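Note sheet for the following structure.
Of the protein chains in this complex, one is absent; all others appear in place.
The first chain written gets the first letter, and so on, giving A, B and C; residue counts start at 1 in each chain.
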Amino acid sequence: MLEVHGLSKSFGGFRAVSDVDLAVAEGEIAAVIGPNGAGKSTLFSLITGHLQPTAGRVLVNGRDVTGVAPYKICGMGLGRSFQHTNIFPKLTVLENVRAALLAHRGQGPNFWSRANQLCHGEAEALLASIGLAPQARATAGTLSYGNQKQLELGIALASDPKILLLDEPTAGMSASETHETIALIERIARERRLTLLFTEHDMAVVFSIAHRIAVMHQGRVIAHGDPAAVRADAQVRRVYLGDAPMGPRS
Amino acid sequence: MMKKSAPALVRRIPWVLVVFVAALTIPWVGSRYDTFLATQIAISALFAMSLNLLLGTTGLVSFGHVAYFGIGSYVCGILMKTYAVPFSIALPAAAIGSALGALVFGFFCVRLTKIYFAMLTLAFSQIIWAICYKWNDVTGGDQGIPDVPYPNLDWMSSIPLLGDLRIAQQFYVLTLIVVMLSLAAIQRIIASPFGLMLTTIRENPERAASIGLNVRRYELSAFVIAGGFAGIAGALFGIFNRGVFSDFVYWPKSAEVMIMTILGGIDHFWGPVVGAATLVLLNQEITSYTQYWPFVLGTILLLLLFVFPGGIVGGLTTGLEWLRRKTGRRASA
Amino acid sequence: MFEVSFLFGQFLGGLTTAMFLFLIASGLSLVFGVMRVLNFAHGSFFMIGAYLAWQAVQWLAPALHSFWLAALAAALGVALLGGLIERLLLRHIYGREELYQLLLTYALVLILGDAAKIIWGTQQLSVSRPPMLAGGFQVLGATLPTYNLFIMLTGVAIAVAGWFVLTRSPAGRMVRAAALDREMLGALGANVGALYTGMFVASSFLAGLSGALVTPIQSIVPGMDVEVIVEAFIVVVIGGLGSFWGTFWGSVIYGQVLSFGILILPGFSLFSVFALMAVILIVRPWGLFGRPLR
Partner (left out) sequence: MKMQRLLLGIFAASLVPAAAAAADTIKIGYPMPLSGPASVYGVPVVKGAEMAVSEINASGGVLGRKLELLTRDSKASADEAVRLARELIIKDNVDFLVGTLTSAEAPAVSTIAKENKIVFIAPTSKTVQLTSPANLHPYIFRLASNTDIDGRTGAAIIAGWKDVKRVATIAPDYAYGRDAVTAFVDYIKKARPDIEIVDQQWPKLGQSDFTPFINAQMAKKPDAVFCDVYGGDFVTFAKQAGPLGYFKAINNRMADSGEVGATDEALALGNDYPYGIWSDAYDPVIWPENEPAAHKAFIERLKAYTKEKYASGWAIMGYASIFALTEGIKKAGSTNSDKVAKALLGLSFDTPIGKLTFNEKTHETDMGEFWGQMVKDDRYPFAVMKNPKYLSQGPYTN
C-alpha cells in the first residue's frame, strides 16, 4: 500500500532522514517511534510531498509519488494530520469539514453554487462520526485543544483517504483525552478500513494499537517489526527505550 | 427557535438589492453634487471590494492592485474615445483586458508569498505605470486621454423619471447598476465553494494544500477575478472622471484603495463599501478646509492601525456584540 | 563607434548614479532584509535629512566646513527620529500581518511629507558644495568631479562596512539569524527588540546621511521623498529582496543600464530601468541575489 525506499533528506550538512525503508500493508496500523529529532515529522513531510527528498522513492499503491506536490498526493488517497494543530481557525467547524469535502469532490472551482447548501449531510455525518456534531457552528479556533485535534482528523478523513498519516495525534492531550482519541482513531480505522501510519511518543498507545512498529534514531530506522519483536530488540532497548521494562502501562 | 430566526431573517434580506434601491434615489432626492459623490463612492466601493477579494478573502496583500484598475480605464477609454466603440463592448473588453493583465503578472506573483508578494505586485504596477506614461501614441503619455465620452444613454430617455435626468446623473444610474451587479457577483463568489477554498488558503495555505488544493492556482484565479472587477471599476472611473490619466496607475493610488478597504474592515463583506464611502466623504470635506489632507489621512491611518484594526465595520460589530452581551446579562440577571 | 574615454565617462556617470542610489537603498534593504518591513517612509527620512542639512547649514553658515557638521547633524537627527518611530509605532506592529506594516510606513510618508511642507515651505532649496570638494579631475580623458568621487567612495565604504558588520561581528550574526528565522533568534536568547531598534536607527541614519550628502548636487523640493523611494525600491527589487550585496549590485546595474541605455534608446531613459526590472522579475522574481523563499 505504502512503500518507502532509501528515502533521505539533508538540510545543509545535517541528514534529518537517512536511507529509510518502510512498507505498510493495506489495513495495517503502523507506528513510527523514536526520540525527539529522530526525523519522524520530516519523514512524514517527505511522504506527503511537503518536502522534497534528497534521495529515495515513495510509492503509494505501487505508484511513484516522490516529490509530487502535496495537493496531488492528497488526491491519491493519502490524508495527513499534523503535529501542530492545523485547522482553519476562523472558519466554523462545519466549514472546516465542508471545505475539505468540497475540495475532495472537485467542487473547488465551482464559483457559482452556494457552498453552504452543498455536502450538508456528509459534513454533518462526518462531524458526528468524529464526535464534533454539537460544536458544528462554533468557530474552529475557539475549540479545546483535544477538539481541534479531532477536527483535524475530520479534515483529513474528508478527503476519503485510503492511507492516513497522523503525526502525534495525542500530543499535548490529557490522559483521558488521549484515551478517547485513540479509541476514536481505532474505530474509524476499522470502519473505513484505513491503512494507518502514525508517530507517537506515548509508548502505551503505540503498543496497544500498532500492528507494526518502526523505530527511528538519528534519521535511520534501527528496528522494524511487530510490537513483540521491537520490544525485544536489543539495539532499541539500548539507544531508545533504555533498559526500563516495557509493556502496556495500563 | 425565535432567537434563531431573527438573524436568519436578516441574512435572508438581499442586502445588495436594498443598498441598490436606496442609492438609486439619490439623483431625485439629493443635489447634483450628491450624485457626483455617490458615483465616486460606488466606483471606489467596487474597486475596494475587488481588492478585498484578495486581501480579506484570500489573504493576499496586493500592493499593486491599481494596475488592473488602470488597465481597465485605459482599455475602455481608448476604445470609446479613439475607436468610438460602444460602452456595451468597451466595458467587457476592459474587464477582460484587466483580467488578462492580472493573469500574466499574477502568474509570477503567486510564486512568492507575504511581503514578497506585496513587493512584486507593486513592482509590476509600476511597470504598467511606466508604460502608460511613456506610450504616447496609444495612452496619450503624461497628458492621458482627456474627454472620454459618456456612453450613449438615449435608451434611458424613454424611461419615465430617468429621461429627465442630466447625463451625469444617468451615468450614475448606469454605474450603480454595473457596480451592484458586480457586488452581487462577488458576494456569490465568496459564498461559493471556490470562495470557501480561498478562505481556507487565507487561514492556512499549508493545510489547504493537504486537502487537495493547488494553492497557487487558486491564488492566481482569485488574482484574475479581482483584476477583472478592478478593471470594471477603472472603466467606469475613466468615464466618470471625463478622462484617463497615468496618475490612475501610480503607486499611492494602490495605498489609497488599500486604506479604503481596511478603513471599512476586511473581515466583512460590506467593509470596503463603508470604507470607500467614508474616505471619499472625508476627503471632500477636509480638502475644502485645508491643503494638509495627507497629514489628516496619515493620522486617520495611524488611529486605524492602533485603535481600530478591524476597521469601521469590525469596530461596530465588536461594539454591538459587547452591547448584546451586556444587555443579555442584564436580562438574565 | 565610440571613443574609449567617452565610454569610460559614461561608465563613471552610471557609477555616480549607482552610488547615489546605493546610499539611499542600503538602509531600505537592511530594514527589509532583517525586519521584513518594506519601509515606504525611508524616502521621507531621506527628504528630512536633506532639509535638516539645509537648515543646519543656514544656522552654521559663518563657520568653516559647516557642511560636514550639518550633514552629521542631519544624519543624527534622522536617526533619532527613526529610533522614536520604531519605539513608539513600528514596534507594536511586528507581530501583525504585513498589510499593517505597509500601511503604517505609508502613513508616515503622508505625515512626514506634510510636516516638511509646514516647516520648510514649498520653495526649492539647495546647499553649496563644500569648497574642498568643489573641483574635478581627469581620469582616462573623462572628467570626474571630486564630489562625485567622494560619493562613490562613501558608497563603497558603506557597502564594505555593512558587509563587515553583517558577516564578522556578533551583532551581524544576530542580524543574519534574524533574517533567516525570527523565532530561532528569540530561542537563542538574543534581544530581538534592541536588535530591531538598532537596525532601524542605523537605516534611518543612512537615509538621513544620504539626504544630507546629495544636497550639494540636488535640489531640495517637496515630493522628493516619493520620487526617491520608487528608485530605491527598484534597486532593491533588482538586486534581490533582502540581500545587502544584491542592493549594491542592483544599484550598479541600474546606473549602467541608465547610462548606456540612453546611448542606444535616447528617448527611453525612464523606461529602460523599468524594463530591466520587468525582465528580472520574470526570470527571477526574487531578484538577482535574493533567495527563492516561499
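Heads up, the rule we're going with is that contacts are C-beta pairs under 8 Å (C-beta built on N, C-alpha and C of every residue); 3 or more make two chains touch, one makes a residue touch a chain.
All values reported here derive from a predicted model rather than from experimental measurement.
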Contact partners of the omitted chain among those displayed are B, C
Across C:Q58, C:S128 or C:T167, the one contacting the chain not displayed is C:S128
Where C:F32, C:F67, C:Y147 or C:F200 are the choices, the one touching the absent chain is C:Y147
It is residues of chain C that touch the chain not shown, namely 2-3, 6, 9-10, 12-14, 16-17, 20, 113-114, 117, 121-126, 128-129, 134-136, 142-143, 145-148, 214, 216-224, 226-228, 231, 255, 258-259, 262-263, 266-267, 269-270
For chain B, residues touching the missing partner are 31-33, 36, 40, 133-134, 136, 141-144, 146-147, 241-243, 245-248, 284, 287-288, 291, 293-294
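We adopt the following convention: only the chains that are shown with their structure count from here on.
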With centres defined as the mean of Cα atoms, the chain at greatest distance from chain B is chain A
Chain-centre distance (mean CA atoms) for chain A and chain B, in whole Å, is 42
When centres are defined as mean Cα positions, the distance from chain A to chain C in whole Å is 49
Residues of chain A that touch at least two other chains are none
Chain B residues touching 2+ other chains are none
Interface with chain C, chain B side, in the complex: residues 55, 61, 63, 108-109, 111-116, 118-120, 122-124, 126-127, 130, 133-134, 251-252, 255, 258-259, 262, 292, 294-295, 297-299, 301-302, 304-306, 309
Chain B contacts chain A in the complex at 188-189, 191-197, 199-200, 203-204, 206-215, 218, 221, 225
In the complex, the residues of chain A that touch chain B are 48, 50, 69-72, 74-75, 79-80, 82, 86-91, 95, 98-100, 102-104, 107-116, 118, 155-156, 158-159
